[in-house]
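Shown here: the complex without one of its protein chains, the others still in place.
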Amino acid sequence: MPVDGYAVNWAAVVIAAAVGVAGMAVMLLGSFLLAPRRPSEAKAIAYESGIRPTPLAWTQFTVRYYIFAILFLIFSVEAVFLFPWALVFLETATYVFYAMIMFIAILLFGVAYAWRKGVLQWR
Amino acid sequence: MILELAHFQILAAALFCLGLYGVLARRSAVMVLMAVELMLNAVNINLVAFSAFRDISIVTGQVIAIFVITVAAAEIGLALAVIMRLYRRRGTVNVDEIDWMKG
Partner (left out) sequence: MNADFTLLIPEFILAGAGFLVLLVDLLLPREQEHRRNAFTSATAVLGLAVTGVVAATTQMNTGESFHDGLLFIDRYSLLFKVLFVGIGIAVVVMSVDYVAEKMSHPGEYYALIIFAVLGATLMAESGELLTAFISIELLSFSLYVLVGLSRGDARTAEASTKYILLGAISTAIMLYGISQLFGVMGTTRFTEMGGLLAAAGDWDMTLISGFVMVLAGLGFKLSMAPFHMWAPDVYEGAPTPITALIATLSKAAAIALLLRFLAEVGSGAVHEWRMPLAVLAAATMVIGSLSALPQTNIKRLLAYSSIAQIGFVLVGIVPNTVIGANAVLLHVIGYAFTNLAAFTVVIIIELKLGKETIADFAGLSKRAPVLAMIMTGALFSLAGLPIFAGFLTKFYLFTSAVDKSLEWLVVVAVATSVISLYYYIRIVREMYITETEDESKLPVPALLGLLAWVLFAGTIAVGIYPAPFVDATNAAVTVLTPWVAL
């Protein structure tokens, strides 16, 4: 079978993945073979700053997190536009620069609005 | 094996159909939203593949993909807010049970 460019490109990825998996397997196997095992109840529970973790982790998160998540989402997606713009704005017309400034200004207005409306306060 | 345009189209179509199935079969509104996200990602694969395979100098497909990502994020944010409001009022996000209005 002839080796085409496609296979060569992906060979590195496959090798890296194989090395990663192998390394992890060796470490897990090593600790499995070498470590002494004396189980007790206190050791079996999840470690959380030395305190017994109660209640169960299956509780609902407070709604507050959700608003922060949405704000975060909006600003992380903003970067999707910023990256291509940052690559080309020196070569394009000047209005492209100001268009992005305007875009960011609108988003900043959004933050100021959320702030003023008291969304960012932890109540 | 050399990847061709058709492979990406098949992947996109399969993903889109999975999403469509999820939209029709799932009863939780949140799961329906996730299925819609699948459909939108199918669109992105389709667009980027077309853009790359047809004529790499035409970037329209990639530009549309970027906008699709943004709109999808906004849609999810908005839809989750609306669904949460429904949950507070009715204690359910099951799309089969929201049938106060009939006719």
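Lettered A and B in written order, each chain numbered from 1.
Following the convention adopted for this analysis, contacts are C-beta pairs under 8 Å (C-beta built on N, C-alpha and C of every residue); 3 or more make two chains touch, one makes a residue touch a chain.
Note that the coordinates shown come from a computational prediction; the quantities given were computed from them, not determined experimentally.
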Interface residues of subunit B toward the undisplayed chain are 9, 12, 16, 19, 23, 29, 32-33, 36, 39-40, 42-43, 46-47, 50, 54-55, 58, 60-61, 63-64, 67-68, 71, 74-75, 78-79, 82-83, 85-86, 89-90, 95, 98, 100-101, 103
Touching the unshown chain, subunit A contributes residues 93, 95, 106, 109, 113, 116-117
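Keep this in mind: only the chains that are shown with their structure count from here on.
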Per the C-alpha means, the centres of subunit A and subunit B lie apart by a whole-Å value of 21
In the complex, subunit B touches subunit A at residues 1-3, 66, 69-70, 73-74, 76-77, 80-81, 84
In the complex, subunit A touches subunit B at residues 4, 6, 63, 66, 70, 73-74, 77, 80-81, 84
